[in-house]
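Apart from one protein chain that is not included, each protein chain of the complex appears where it belongs.
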Amino acid sequence: MNSDVAVLPESGLPEGLRQPPVLIGEIRPGGVDDQVLSHVFEKPPKAWFIAFACTSAALLIGLAMIGYTLAVGIGAWGNNMPVAWAFAIINFVFWVGIGHAGTLISAILLLFRARWRNAISRFSEAMTIFAVMCAGIFPLIHVGRPWLAFFLFPYPNQRGIWPNFRSPLIWDVVAVSTYFSVSLLFWYLGLMPDLASLRDRTRTKTRKLVYSVLALGWRGAASHWQHYERAYLIIAGLATGLVLSVHSVVSFDFAVSLLPGWHMTIFPPYFVTGAIFAGFAMVVMALVVVRSTMHLENLITEYHLEVMNKVILTCSCLMGYAYLLEGFTAWYSMNSYVHHTFMQYIAGTYRWAGWTTITCNILIPQLLWSRWFRRHYAGMIFVAVAVTIGMWFERFVIIVSSLHQDFLPSAWHIYRPTIVDYGILLGSFGLFFTLVLLFARVLPVIATTEMKMVLPGSQPHHQGRGHE
Amino acid sequence: MSKRSAFSVVGIFESPQLLMNAIPGIKAKVTARLEAYTPYPIEGIDRLLGLRKSPIGGMVLVMGIIGAIAGLSFELWTSGVDYPLRTAGKPYFSWEAFIPVMFEVTVLFATFTAGLGMLLLLNRLPLFRHPMLRSKALPLVTRDKFALAVEAGAGELDPEAVAKMLQESGAESVEVIEMPAPAGPLSPVFFFNAFAAIAVSCVLAGLLTYWATKLFPILPPMVHMLDQPRLDPQRADSFFTDGFGMRMPVPETVTHDSVPYTIRSQDYAGSLVNPMPRSESVLHRGRQAYTNYCAVCHGVLGNGSPSLTAAYGAKPANLVSQKFIDLPDGKIYHVIMAGKNAMPSYAADIVESDRWAAIHYVRVLQRAMNAKDEDIPK
Partner (left out) sequence: MNWDTGTKLKLAAAVGCAGVISTFLISGSERFWANWILWFLFLLTIGLGSLFIVALEHVVGARWSIPLRRIPERLSTFALLMGPAALVALLSLRFLYPWTKPESLNDPVIAGKASWLNVPFFSLRVILCAGLWILAYRILVSGSLEQDRKRDPKFNLRARRFAPLFMAVFAITITVVAFDWISSLEPKWYSDIFGVYLFAGTFLAGLAATTLALLYLKSRGRFREIGPDHMYNLGGFLFAFTVFWSYIGFAQYMLMWYANMPEEVFWYKERLQGAWGPLLLVLAVFHFLVPFFVLMPREAKGDPRFLFWTASVMLFSHWLDLYWMIFPVLRRGPLLGWPELSFGFLFVSGGLIWIRHVMNRGADMPVGDPLLREGLEFRL
């Protein structure tokens, strides 16, 4: 029953079956270093300074608005009763979600041995860390007395109390801080060999000192690589668990409640899918910019963009399933409150937000079925921007629309965000992109060590390396 | 040839294949320790070099389990034993609610064991004094070359012989790395300095944190909750022209369950009828009211000999005298409501029912202080 096997060379395959190249051109390990590390040593182009100025301006506006909020109080925001939780939690969920794509690319694809991941893993992990930093601001400032935020941490205190571990808000604190520290450690461990390369390339004394300290004396010893690889793989496996659990814990913030529209058992996987969805859109947008401005088209190829767009398309379909099921259950539950809340999404005060969500999350990404949209910058940026907007509005719809009309009509109230709300949202985008811009000039955007591992001929022949 | 012996001899190879080919031959010929330096991990090199399997998996499993147990126990202890708190009617030991945090703590413990265990324990990094870091070979390695180092370790190396062996095995160049100055790469001084630095930083951080936690809450805007634009009791306030924060009730203010008392003169009060029955409970209540409010001036026995000192100028009335025995209830009630001479109005102090009850009690006192023989029970 065996070896009557068809043997066709790759070139003999029909066009639809051939794998597009993951790497373009003849690339040597030294060439990777030259191409990627040179950006760290060169002065940035003018465009970078302009971009930096814009993002810093946005960041400063955000900081000013946060300062104003701290001085004056949460009354500066649009929160009211019953919409007591609005922009702050929307932005928090939004940014934490965006972080998950980076961990998926870095950790989960490592476990799947998807070698194409190596060109984009470093940048995605960095985006994860920056996104979680942006997210972490919001729980901090949205409490009434941020200077007492340390109350959330379980330390022995003279008040004689402990945080309430049965509350999903505390689960959030633990989950997000774990996610941040694990991502940071994972990113840093991955960086170490690259920092060693930088240390050995640099000529300036201060830079050499900084890189030497940061590289911790890494010398590429085989006995070190052995432990390093095992640890890296194990942390990737653990980080995979975090991808599922952190956004599920965030979804528990809503799902453990009794509110119609919030208490849906599908929330955990629905939120995780939404996170990957939004995150990949952000990664696509950022990688398009990086790839074109830093001339890395031979390393971050069309293949990468195509696969990421396919993931976005898959997530869009999964989100469609989730919306369908929400709608069906809203009817099937025979619970008039759940039904009312769902009708509010599509026909209520905020129906414009509901329809924006559906259009941007389900309808527009379907354009990615077309190869043109998957392969051309204009197409994929259009879809990615739509997804980012759609995913923000999805959280808006879930939180604001569900809250503004709950059980008692006497408690119903419209929510209107204030300029401070908008300013802080703008500031979070400013912070994120400022950090991304800084990262791109200070550290290598591609993990050069990992890149060298997947070049053809990188491993000894008798291992019989297969294709990507 | 330098008098100082060599630390290691390093051969540089062009490709991983050449490196792997060279290792078995060299390993057979020398007893010294072999180490390979590569820009990225090479598959199969662990076996060739005879490296033992990494123990990191077991370490992570153990610490992960410890993390899970620690996390869950901490939650159970804080929420069930030390500060048992009923939330949403859930039992104290609600394991379902404790699983998310337990999971995260497990991941945290496991990850940091993997990362820090790998770095600090197994690889002994950070380490900045290793001679390889000062070699010319290392920059080549981190770029794209592959190196095999024969390390002297405790023994002696013949650098020339080893260099020849490496070249014969296919090395494109060879470098001899000298033994560093006697303060070796793993000097106790380094560890002591590191430890001392960490200890000092911990103490400093602790002091700084303590100072910050004391200072921070009293800085604005943290103090804004204490400093509120409102009237506090017993405080002056510039809002009112007389500067008093606490105000008297507006004149003619009545409590919401009272009827205004409009009789202006005691002469017209005589027609008021005592609405309270003369029952034992009312008399007890009257005694209590009289003792609380009236006895201080009129005396416990009602005879106007109070516990007040002579320094108190006014002379309270003797309630058990004939004048008062003849006085109707209503006129006594009028004095309670409107005051008389030095006695102020007690309308605000005694509720309506208590006023009449106290009057009943005064009658009791009057009879008791003017008792006749017939009053003694047989």
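We just call them A and B in the order they show up, numbering each chain from 1.
In this section, a contact is a pair of C-beta atoms (placed from the backbone, for glycine too) under 8 Å apart; a residue touches a chain by one contact, two chains touch by 3 or more.
Keep in mind that this is a model prediction, so the values were computed, not measured.
For the chain that does not appear, the touching partners among the shown chains are A, B. For the options A:80, A:335, A:359 or A:418, the residue in contact with the chain missing from this view is A:335. Among the residues A:85, A:188, A:321 or A:355, only A:321 touches the chain that is left out of the figure. Across A:158, A:206 or A:265, the residue that sits in touch with the chain not pictured is A:265. Along chain B, the points of touch with the absent chain fall at residues 57, 61, 88-90, 96-97, 99. With the whole complex as reference, residues 1-2, 4-8, 12-14, 16-17, 19, 111, 113, 240-241, 244-245, 248, 252, 255-258, 263-269, 317, 321, 325-326, 328-329, 332-335, 463-467 of chain A touch the missing chain.
One rule holds in what follows: only the chains that are shown with their structure count from here on.
For the pair chain A and chain B, the distance between C-alpha centroids works out to 33 Å. Residues 28-30, 33, 70-71, 145, 147-148, 150, 154, 160-168, 170-171, 174-175, 178, 181-182, 185-186, 189, 193, 196-197, 199-201, 212-213, 216-231, 234-235, 238-239, 241-242, 245-246, 248-249, 252, 449-450, 452-453, 457-463 of chain A are the ones that touch chain B when the two sit in their complex.
Those residues of chain B that touch chain A in the shared complex are 15-17, 20, 35-46, 49, 51, 54, 56-57, 60, 74-75, 78-79, 82-83, 85, 87-88, 90, 94, 97-98, 100-101, 103-105, 107-108, 110-112, 114-115, 117-119, 122-123, 125-128, 130, 132-133, 138-139, 141-144, 213, 216-217, 221-222, 225.
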